[in-house]
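Here you go, one structure.
What you see is the complex with one protein chain gone and the rest in place.
Right after this comes chain A.
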């Protein structure tokens, strides 16, 4: 039996005493029009069991036929991950008896994956880590079970389950890393960065939207600990279906702390699957892992082998777009920023926005300043993504141009942004409607200054006596009178010459 509450060791202590070793298995649902082995549609959110046919329901006599785009996508993913592409490989049946597959097996690949021996570089804290890819193979998704009854909706305590097979048979690519050993304090961050990089790569390839909240991309986090400096790997746990980047980091940290507590108290880690709970950031025991031989894999007799010709592979290689890592390097060079600064751009979700703002005529430094400053603050306040703000890169570029031309001060520019975000129209409309324009006309400024001097005779006397710091009072009064549209430096200069 597994304990219901888990003992945890302090993370710092755990990392001082043990080295974590991780493995990540990521499933990507391809965005094909049809399923992997039948021509059923794959639309998300359809009515239950309306996208099914004899093949994906496993009815007797139905025969599967491979979706060419599924294979093509798998090869392109493999190539983008620097993998070798198999010259010949087969599908295999993975036999098991849960009702999420009506066939009683999942069509997958076993010892002949279509792609193998690759890598993906990820950056964390300004350092590059090479994550080695063991394999990427093709398989099919399972049906969706809803558990009814029971306290939590989890299977434990559920009375029965309801199954929708719309998802059964949608093409999946499973991407498996080799063991990842990085400095312990970075391991959770590296796990997250790898999945984020993989997601960006998948999106760049156009093979899937890879939306984790829709389950189009899900990660299993395998983790074991070994005493600091030891060679021999410990027993691992497999935390299944972790569905957000943040959760990957939390699941890895939790398992490090849990394993450390078990090992330090002389206990042993059971090889088992674990469930991650988003709400608490904890994992609980799932089932004890079946051995590979229990799945009785054998070559799928209904599907003939896949033998991608080298010509085809090269044709597909030629379709690869610029990949996210290369793009970031290119833009960092163009914008003259460090990799570290580029990371904060990426983390803020501002890469595409800044690139588009620059393309619309802004200089990179200003584009970066507005998106990471004023706009990031606004997004944060409204708890939305930067890209969801009701302002476009073209708007921001226009504001940058107005500031560069001296028509807006930074302060006025912030008011323009506020107006655009409030739905008052594009920057020019907001400037016109709010009457925002830098007042640089000396006559108008002098009138305001004279008025301020008349209203503050004592201050004026101090300035005449050489106390230039006292000019702040006059400047403040003038800025107020001009609604902040005057150039403060100019006001100071005029005030001092007036009272010289």
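The rule we apply is simple: a contact is a pair of C-beta atoms (placed from the backbone, for glycine too) under 8 Å apart; a residue touches a chain by one contact, two chains touch by 3 or more; residues count from 1.
We take it that contacts and distances are computed from a predicted model.
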Complex member absent from the view - protein name from UniProt, among "Aspartyl/glutamyl-tRNA(Asn/Gln) amidotransferase subunit C", "4Fe-4S dicluster domain-containing protein", "ABC-2 type transport system ATP-binding protein" or "Carbon monoxide dehydrogenase, medium subunit": "Aspartyl/glutamyl-tRNA(Asn/Gln) amidotransferase subunit C"
Full-complex contact with the absent chain, from A:214, A:287 or A:480: A:287
Option from A:243, A:273, A:415 or A:485 whose C-beta touches the chain left out: A:273
Where the unshown chain meets chain A, residue by residue: 32-34, 39-41, 47-50, 52-54, 57, 65-71, 88, 90, 96-100, 145-148, 154-155, 158-165, 240-241, 273, 275, 286-288, 290, 294, 298-299, 301, 303-308
